[in-house]
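Note that one protein chain of the assembly has been removed; the remaining protein chains are unaltered in position.
Take a look at subunit A:
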Amino acid sequence: MAVSKCTRLNGPLIKQMLDSVDSVLFDCDGVIWRGDQAIPGAPDVINLLKKNGKKVFFVTNNSTKTRKMYADKMALMGFNATEDEVFGTAYCSAMYLKHVSRLQGKVYLIGSNAMRQELEKVGIQQTGVGPDPISGVQIDWANVPLDPEVKAVVVGFDEHFSYMKLNRALQYLNNPDCLLVGTNTDTRLPLEGGKAVPGTGCILKAVETAAQRQAQTVGKPNHFMYDCVASQFGLDRTRCLMVGDRLDTDILLGSNCGLKTLLTLTGVSTVADAEAHQESGCPKRLGMVPDYYVESIAELLPALQG
(Lines give C-alpha, C1' and ligand atoms only; values in the text may rest on other atoms or scores of the structure.)
Protein backbone atom coordinates (compact mmCIF):
# COMPACT_ATOMS: atom_id res chain seq x y z
CA MET A 1 0.00 0.00 0.00
CA ALA A 2 1.69 3.15 -1.18
CA VAL A 3 1.70 5.91 1.42
CA SER A 4 1.56 9.36 -0.10
CA LYS A 5 4.67 11.28 0.79
CA CYS A 6 6.41 14.58 0.14
CA THR A 7 3.04 16.33 -0.01
CA ARG A 8 2.90 20.10 -0.25
CA LEU A 9 1.19 21.19 2.93
CA ASN A 10 -1.39 23.89 2.27
CA GLY A 11 -5.01 24.83 2.71
CA PRO A 12 -7.16 22.69 5.00
CA LEU A 13 -4.45 20.04 5.13
CA ILE A 14 -2.45 22.25 7.49
CA LYS A 15 -5.13 22.35 10.18
CA GLN A 16 -5.86 18.66 9.65
CA MET A 17 -2.19 17.81 10.20
CA LEU A 18 -1.82 20.07 13.25
CA ASP A 19 -4.94 18.56 14.83
CA SER A 20 -3.37 15.11 14.46
CA VAL A 21 -0.37 15.97 16.66
CA ASP A 22 0.10 16.95 20.32
CA SER A 23 3.85 17.64 20.21
CA VAL A 24 6.08 19.36 17.70
CA LEU A 25 9.87 18.99 17.60
CA PHE A 26 11.73 21.75 15.75
CA ASP A 27 15.28 21.74 14.47
CA CYS A 28 16.75 25.24 14.91
CA ASP A 29 19.27 26.26 12.23
CA GLY A 30 17.45 26.77 8.95
CA VAL A 31 14.03 26.18 10.53
CA ILE A 32 13.30 28.78 13.21
CA TRP A 33 16.40 30.95 12.72
CA ARG A 34 19.38 31.48 10.50
CA GLY A 35 22.35 32.47 12.62
CA ASP A 36 20.96 35.21 14.84
CA GLN A 37 18.06 36.14 12.56
CA ALA A 38 14.70 34.56 13.26
CA ILE A 39 12.93 33.15 10.21
CA PRO A 40 10.11 35.70 9.69
CA GLY A 41 6.99 34.47 11.46
CA ALA A 42 8.81 31.72 13.37
CA PRO A 43 8.39 33.17 16.88
CA ASP A 44 4.64 33.55 16.28
CA VAL A 45 4.42 29.93 15.07
CA ILE A 46 6.09 28.58 18.19
CA ASN A 47 4.16 30.82 20.54
CA LEU A 48 0.80 30.06 18.91
CA LEU A 49 1.43 26.31 18.92
CA LYS A 50 1.92 26.52 22.66
CA LYS A 51 -1.15 28.69 23.07
CA ASN A 52 -3.08 26.02 21.16
CA GLY A 53 -2.01 23.47 23.73
CA LYS A 54 0.77 21.78 21.78
CA LYS A 55 4.02 20.78 23.44
CA VAL A 56 6.99 22.30 21.62
CA PHE A 57 10.61 21.14 21.75
CA PHE A 58 13.83 22.16 20.03
CA VAL A 59 16.22 19.47 18.87
CA THR A 60 19.54 20.65 17.47
CA ASN A 61 22.83 18.95 16.57
CA ASN A 62 24.68 22.14 17.44
CA SER A 63 26.94 21.50 20.45
CA THR A 64 28.22 25.03 21.00
CA LYS A 65 25.55 26.16 23.46
CA THR A 66 24.14 24.87 26.74
CA ARG A 67 20.36 24.64 27.22
CA LYS A 68 20.50 27.89 29.16
CA MET A 69 22.42 29.65 26.35
CA TYR A 70 19.79 28.47 23.86
CA ALA A 71 16.96 29.61 26.10
CA ASP A 72 18.60 33.04 26.41
CA LYS A 73 19.04 33.28 22.62
CA MET A 74 15.41 32.33 22.10
CA ALA A 75 14.17 34.90 24.60
CA LEU A 76 16.13 37.61 22.78
CA MET A 77 14.50 36.59 19.50
CA GLY A 78 10.96 36.54 20.83
CA PHE A 79 10.48 32.80 21.21
CA ASN A 80 8.48 31.79 24.26
CA ALA A 81 10.65 28.82 25.25
CA THR A 82 12.16 27.40 28.42
CA GLU A 83 15.46 25.72 29.10
CA ASP A 84 14.01 22.27 29.54
CA GLU A 85 12.37 22.37 26.13
CA VAL A 86 15.76 22.64 24.39
CA PHE A 87 17.75 19.56 23.46
CA GLY A 88 21.16 20.39 22.00
CA THR A 89 23.94 17.86 21.59
CA ALA A 90 26.03 19.36 24.41
CA TYR A 91 23.22 18.46 26.83
CA CYS A 92 22.30 15.19 25.11
CA SER A 93 25.88 13.94 24.98
CA ALA A 94 26.16 14.49 28.73
CA MET A 95 22.89 12.61 29.20
CA TYR A 96 24.11 9.84 26.93
CA LEU A 97 27.36 9.40 28.81
CA LYS A 98 25.59 9.51 32.16
CA HIS A 99 22.59 7.28 31.47
CA VAL A 100 23.49 5.07 28.50
CA SER A 101 27.27 4.65 28.74
CA ARG A 102 26.97 4.97 32.54
CA LEU A 103 30.43 6.48 32.42
CA GLN A 104 32.52 6.03 35.54
CA GLY A 105 35.46 8.30 35.00
CA LYS A 106 36.58 11.35 33.12
CA VAL A 107 36.23 12.49 29.56
CA TYR A 108 38.97 13.72 27.23
CA LEU A 109 36.99 16.48 25.53
CA ILE A 110 37.51 17.94 22.09
CA GLY A 111 34.70 20.47 22.31
CA SER A 112 33.32 23.73 23.59
CA ASN A 113 32.90 25.27 27.01
CA ALA A 114 29.20 24.56 26.61
CA MET A 115 29.99 20.87 26.45
CA ARG A 116 32.21 21.16 29.49
CA GLN A 117 29.40 22.85 31.41
CA GLU A 118 26.78 20.27 30.47
CA LEU A 119 29.16 17.46 31.45
CA GLU A 120 29.91 19.07 34.81
CA LYS A 121 26.17 19.48 35.43
CA VAL A 122 25.80 15.69 35.37
CA GLY A 123 28.93 15.21 37.44
CA ILE A 124 31.34 14.22 34.69
CA GLN A 125 34.80 15.82 34.78
CA GLN A 126 36.66 16.57 31.59
CA THR A 127 40.18 17.37 30.51
CA GLY A 128 41.29 18.99 27.28
CA VAL A 129 38.94 21.89 26.55
CA GLY A 130 40.54 25.06 25.15
CA PRO A 131 43.64 25.77 23.02
CA ASP A 132 46.31 23.05 22.87
CA PRO A 133 49.26 24.00 20.68
CA ILE A 134 52.04 21.60 19.70
CA SER A 135 55.43 21.62 21.35
CA GLY A 136 58.37 19.24 21.49
CA VAL A 137 59.13 16.56 18.91
CA GLN A 138 57.32 13.54 17.54
CA ILE A 139 58.34 11.08 20.21
CA ASP A 140 57.09 13.50 22.89
CA TRP A 141 53.67 13.46 21.31
CA ALA A 142 53.39 9.71 21.59
CA ASN A 143 54.38 10.06 25.24
CA VAL A 144 52.00 12.82 26.33
CA PRO A 145 50.95 12.26 29.94
CA LEU A 146 47.58 10.57 30.02
CA ASP A 147 45.06 11.04 32.81
CA PRO A 148 44.37 7.48 34.00
CA GLU A 149 40.80 8.44 34.95
CA VAL A 150 39.84 9.20 31.35
CA LYS A 151 37.44 6.53 30.14
CA ALA A 152 35.98 8.24 27.08
CA VAL A 153 36.99 10.59 24.27
CA VAL A 154 34.13 12.94 23.39
CA VAL A 155 34.18 15.00 20.21
CA GLY A 156 32.02 18.04 19.48
CA PHE A 157 32.55 21.31 17.63
CA ASP A 158 35.87 22.79 18.65
CA GLU A 159 37.37 25.92 17.09
CA HIS A 160 40.60 25.09 18.94
CA PHE A 161 40.91 21.72 17.21
CA SER A 162 44.59 21.03 16.55
CA TYR A 163 47.01 18.23 15.72
CA MET A 164 47.92 18.01 19.39
CA LYS A 165 44.29 17.38 20.37
CA LEU A 166 43.98 14.76 17.66
CA ASN A 167 47.16 13.19 19.00
CA ARG A 168 45.95 13.12 22.60
CA ALA A 169 42.66 11.58 21.51
CA LEU A 170 44.59 8.90 19.60
CA GLN A 171 46.75 8.08 22.62
CA TYR A 172 43.65 7.64 24.83
CA LEU A 173 41.92 5.57 22.16
CA ASN A 174 44.84 3.15 22.01
CA ASN A 175 43.06 1.59 24.96
CA PRO A 176 40.23 -0.39 23.35
CA ASP A 177 38.08 0.09 26.47
CA CYS A 178 38.12 3.85 26.05
CA LEU A 179 34.81 4.98 24.53
CA LEU A 180 34.62 7.25 21.48
CA VAL A 181 31.50 9.43 21.39
CA GLY A 182 30.71 12.17 18.87
CA THR A 183 28.01 14.81 19.13
CA ASN A 184 27.06 14.70 15.45
CA THR A 185 28.41 14.14 11.94
CA ASP A 186 27.24 17.37 10.25
CA THR A 187 29.96 18.50 7.87
CA ARG A 188 29.18 22.20 8.20
CA LEU A 189 28.26 24.37 11.15
CA PRO A 190 25.93 27.23 10.28
CA LEU A 191 27.12 30.43 11.92
CA GLU A 192 25.67 33.75 12.96
CA GLY A 193 25.58 35.99 9.91
CA GLY A 194 24.82 33.14 7.52
CA LYS A 195 28.37 31.91 7.05
CA ALA A 196 29.36 28.31 7.46
CA VAL A 197 32.53 26.66 8.67
CA PRO A 198 33.65 23.02 8.73
CA GLY A 199 31.47 21.13 11.19
CA THR A 200 31.96 18.56 13.90
CA GLY A 201 31.78 15.81 11.29
CA CYS A 202 35.21 16.85 9.98
CA ILE A 203 36.84 16.77 13.41
CA LEU A 204 35.21 13.45 14.20
CA LYS A 205 36.36 11.99 10.88
CA ALA A 206 39.96 12.94 11.69
CA VAL A 207 39.74 11.16 15.07
CA GLU A 208 38.00 8.09 13.64
CA THR A 209 40.59 7.82 10.86
CA ALA A 210 43.60 8.12 13.16
CA ALA A 211 42.14 5.66 15.69
CA GLN A 212 40.71 3.40 12.98
CA ARG A 213 37.39 3.06 14.71
CA GLN A 214 33.83 4.44 14.49
CA ALA A 215 32.38 6.78 17.07
CA GLN A 216 29.02 6.36 18.71
CA THR A 217 27.09 9.44 17.55
CA VAL A 218 24.53 11.07 19.82
CA GLY A 219 22.90 13.58 17.46
CA LYS A 220 20.32 13.29 14.70
CA PRO A 221 19.55 11.02 12.90
CA ASN A 222 20.37 8.74 15.85
CA HIS A 223 17.13 8.20 17.84
CA PHE A 224 18.78 9.06 21.15
CA MET A 225 17.78 12.74 21.04
CA TYR A 226 14.13 11.78 20.53
CA ASP A 227 14.42 9.25 23.36
CA CYS A 228 15.79 12.01 25.57
CA VAL A 229 12.77 14.24 24.95
CA ALA A 230 10.27 11.39 25.11
CA SER A 231 11.59 9.99 28.37
CA GLN A 232 11.32 13.37 30.08
CA PHE A 233 7.93 14.40 28.66
CA GLY A 234 6.00 11.19 27.96
CA LEU A 235 5.41 11.69 24.24
CA ASP A 236 3.07 9.65 22.05
CA ARG A 237 5.12 9.20 18.91
CA THR A 238 2.01 8.66 16.80
CA ARG A 239 0.93 12.20 17.67
CA CYS A 240 4.30 13.82 17.22
CA LEU A 241 5.68 15.95 14.37
CA MET A 242 9.36 16.54 13.53
CA VAL A 243 10.05 19.76 11.62
CA GLY A 244 13.46 20.17 9.99
CA ASP A 245 15.45 21.46 7.04
CA ARG A 246 17.82 18.52 6.53
CA LEU A 247 16.66 15.25 5.08
CA ASP A 248 19.65 13.24 6.34
CA THR A 249 19.35 14.33 9.97
CA ASP A 250 15.96 15.83 10.89
CA ILE A 251 13.67 13.88 8.54
CA LEU A 252 15.60 10.65 8.99
CA LEU A 253 15.34 11.02 12.78
CA GLY A 254 11.60 11.49 12.44
CA SER A 255 11.28 8.41 10.21
CA ASN A 256 13.49 6.32 12.47
CA CYS A 257 11.29 7.16 15.45
CA GLY A 258 7.93 6.76 13.73
CA LEU A 259 7.06 10.46 13.84
CA LYS A 260 5.28 12.54 11.22
CA THR A 261 7.82 14.65 9.32
CA LEU A 262 7.68 18.13 7.82
CA LEU A 263 10.45 19.57 5.66
CA THR A 264 10.83 23.35 5.58
CA LEU A 265 12.68 24.91 2.67
CA THR A 266 14.38 27.76 4.57
CA GLY A 267 17.54 25.73 5.16
CA VAL A 268 19.69 23.07 3.50
CA SER A 269 17.56 20.50 1.66
CA THR A 270 15.33 21.00 -1.37
CA VAL A 271 12.20 19.33 -2.72
CA ALA A 272 14.31 17.96 -5.56
CA ASP A 273 16.56 16.27 -2.99
CA ALA A 274 13.51 14.71 -1.34
CA GLU A 275 12.03 13.54 -4.64
CA ALA A 276 15.37 12.01 -5.63
CA HIS A 277 15.34 9.91 -2.45
CA GLN A 278 11.72 8.97 -3.11
CA GLU A 279 12.39 7.86 -6.67
CA SER A 280 15.51 5.92 -5.72
CA GLY A 281 13.49 3.06 -4.31
CA CYS A 282 16.39 2.40 -1.98
CA PRO A 283 15.05 1.42 1.46
CA LYS A 284 17.79 3.34 3.24
CA ARG A 285 16.91 6.51 1.37
CA LEU A 286 13.14 6.29 1.79
CA GLY A 287 13.54 7.31 5.44
CA MET A 288 14.73 10.69 4.18
CA VAL A 289 11.48 11.45 2.34
CA PRO A 290 9.31 13.78 4.45
CA ASP A 291 5.57 13.33 4.80
CA TYR A 292 5.01 17.02 4.04
CA TYR A 293 6.87 20.14 3.07
CA VAL A 294 6.37 23.91 3.33
CA GLU A 295 8.37 26.85 1.99
CA SER A 296 8.70 28.18 5.54
CA ILE A 297 7.11 27.34 8.87
CA ALA A 298 5.40 30.74 8.65
CA GLU A 299 2.93 28.95 6.35
CA LEU A 300 1.48 27.31 9.45
CA LEU A 301 0.35 30.69 10.82
CA PRO A 302 -3.07 31.09 9.19
CA ALA A 303 -4.20 27.70 10.53
CA LEU A 304 -2.90 28.60 14.00
CA GLN A 305 -4.42 32.04 14.04
CA GLY A 306 -7.82 30.93 12.69
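Everything that follows uses one rule, which is that contacts are C-beta pairs under 8 Å (C-beta built on N, C-alpha and C of every residue); 3 or more make two chains touch, one makes a residue touch a chain; residues count from 1.
We take it that contacts and distances are computed from a predicted model.
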Original post:
Which one, "Pyridoxal (pyridoxine, vitamin B6) phosphatase", "Succinyl-CoA:glutarate-CoA transferase", "MICOS complex subunit MIC13" or "Probable cytosolic iron-sulfur protein assembly protein CIAO1", is the UniProt name for the chain you do not see?
Top reply: "Pyridoxal (pyridoxine, vitamin B6) phosphatase"
**OP:** Pick out which of A:Val207, A:Val229, A:Ala274 or A:Met288 touches the chain that's been left out of the picture.
**Re:** A:Val207
**OP:** For the chain that's not shown, point to the residue among A:Gln37, A:Asn52, A:Asn143 or A:Gln214 touching it.
**Re:** A:Asn143
**OP:** Mind listing the subunit A residues that contact the chain we can't see here?
**Re:** 134, 138-139, 141-143, 158-164, 166-167, 170, 174, 187-188, 191, 193, 195, 197-199, 201-203, 205-210, 212
